[in-house]
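Reviewing the structure listed below.
A single protein chain has been omitted; all remaining protein chains appear in their positions.
For subunit A:
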């Protein structure tokens, strides 16, 4: 097990079909047209010295180290900027080239500190390598001339340092920031000898536009930009490829290790979702794995008001099993259930639902995907036949128009946002539909063609208005509809959207958007070439979440934008394994692969494989479990890796439900908010401590690899297995690969998936079976999975959460880049430097009316409750709208959100709450009480001294 070394080909691959043949140092080679000489040489293993080139970046040609001679051409062209030509004869090494390269290196080294032995990059420095490669033995200029050796270090960023004394001004960092990340935070200031790298306007990194993605650090060939962890620990010695456990982009990383200590996470170039890029969370925010708050011993208590009491694993498992059996004996088989996590692996999720269905004997299993993307599953399966997005991420490279609605990718899905920005810089057009002026509306070198600032809660109305324009102005793709879709359903829908009441003009009062803007946006989406829809929780977390997903599907079908590269309907999933947890049968009515528990032959296949009779009736969803608890019919809940008390809406409902239960078992890394109501705490393991797979938003199944021993003693799937054995349903898996084999055996869309296949090809996108042995990047190519695409009439029904004199403002919620969801992990890393607290964004007009100033305490009151937080006065939100995040438990944003939910799936309506905002002097009573409750219920009994 060594360090995985990825080859740097120096320049990007060319994707031309035509091959060009040439000779390099006497060796014949054929490469695609458009390839650089440098890359062609590397294809045959010839490494031409280079400093400014990297295959993550466009070639630049500044360092002059990569010179070659080409027969028939004058001079010594740079091989990184010279493209191959048919019959070309290249020499990469001779006396003249060697002399010139030495000269170049001498200049670099004369202005470079010679502290190689103590330098953090020692062992991983391209400058050092090149000095060796060109045979540099002395420096004729001496070291006494003008130099930059005293330049001050910038240590403002918690994760990396900038030591300009070591900079060779190759501008790889500047280009990485522009081309890979798309933030344009760095510039080369000054000229000639004075030129230097500078964040923003000569600011430090932390205060600049920098979003700490680390692309520049990765690109830097020297120790100038270096991870703080490498400076502190030293160079890594082995690595394993694994998958980020934060968001649904699913970035692939090399976990670079020293023993069992992570030295750094380096985005993996072969990762099909991220192609070598990442964001601040995946690359840097892994410190929570060893945070002191982590609980590593099981604990139990009789009452939630008692302090916790540490016990052995045996005792904790036996106690859990006996409690659940006791509850079932007393209240019936259906009185217990489980919640799977979108943060755990597919294998772990699968096992929890198996435990519930087979071990507990009912279908009371649900997942937190309920609270984010359940409408996606339902909406897309009704219209297209599959509960998933239609494209791979690479598809964006061929999109001409992107319709982005209810998502804020630069914060929520940063690596995908970088790819969108790249495509937008190449000329694709962007339509943003969002109540907030999100960053993508205007960011360096990217400007949305149209921003439709809708009133929160009016997605369906705006989509009807767009559909109205497309149908009445005859912008539909009639051929596509005729060939691919159900004709009657289309006619019914077209008749509906054509009605005058669905016109942009008629709906303007509802949506708050200028009808002319709506018409222009509709025309652009329908006629601008490949139209790709990207959407997020701003679509799903509404009482009409499912309706809106269907409305998006309607638009895509009507314009023929489904079934090829560059188009599609793409949900941007929140958590890392939202897709996977849904695929794995986490919903109370569905087995793996979205098959209803009532379907006889499906149920039978599970009954035969598991050797037990299964319940044909759907089980309870999370909100219904809580209702049933209050009702006295649901008394025991096993929650793996999920914090429903913080992430679900209407905290009062949650706490009433949880408090009514007799045994709540929480399996997590930390004593989270839900653990306040728990009777058993089972310590969980991090993604670094387990084997398994995650499935990202593009249906891509990727490996998670164990790089350290679980601090708690067990991987999460092992804990579920222990519980199952203790309740009397035996499980004997020796490795998660066996669990995946079982999934494949029982699930037609996964038939071909195995750890072996994943180890061999890296990743696959389901469906992956006989028909598609290595997976399916684009779905619905010749026909829809359900046969014909089905249009649904999507009538706008205003939410019952309405503003009025008492609650005149609309609150909507979201997330920011540096924090993740409820923040349990990110809050325990240096990421908190960027987001210490949740703020309430309010428009200057609304702020002034209420006497609220920037930074002051404000109280936010809704029908459900009141919270206080600090205000941020900004024009990002429209008048009448306020916005906050929900990363910090003490904010308790969900005290104010209501328990309205989606009609089809009960996905909660996080995105609209009517509120009033007023000045305040500090936290509300509810927040204070909650802090006190947290303090009391988190006490751990100290073992008596011997």
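By our rule, contacts are C-beta pairs under 8 Å (C-beta built on N, C-alpha and C of every residue); 3 or more make two chains touch, one makes a residue touch a chain; residues count from 1.
Assume contacts and distances are computed from a predicted model.
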TODO: Choose one: "Cell division ATP-binding protein FtsE", "Transcriptional regulator", "histidine kinase" or "Formate dehydrogenase subunit delta". The correct choice is the protein name in UniProt for the chain not shown.
DONE: "Formate dehydrogenase subunit delta"
- [ ] Have a look at A:304, A:475 or A:793 and name the one touching the chain we're not showing.
- [x] A:793
Task: Residue touching the undisplayed chain, where the options are A:628, A:868, A:881 or A:896 - done: A:628
Task: Candidate in contact with the missing chain, chosen from A:568, A:619 or A:923 - done: A:619
TODO: Specify the residue from the set A:364, A:503, A:640 or A:927 that touches the hidden chain.
DONE: A:364
Task: For subunit A, residues in touch with the removed chain - done: 334, 363-364, 496, 543, 546-547, 588-589, 596, 598, 617-621, 624, 627-628, 630-631, 633, 793, 795, 797, 903-904, 906
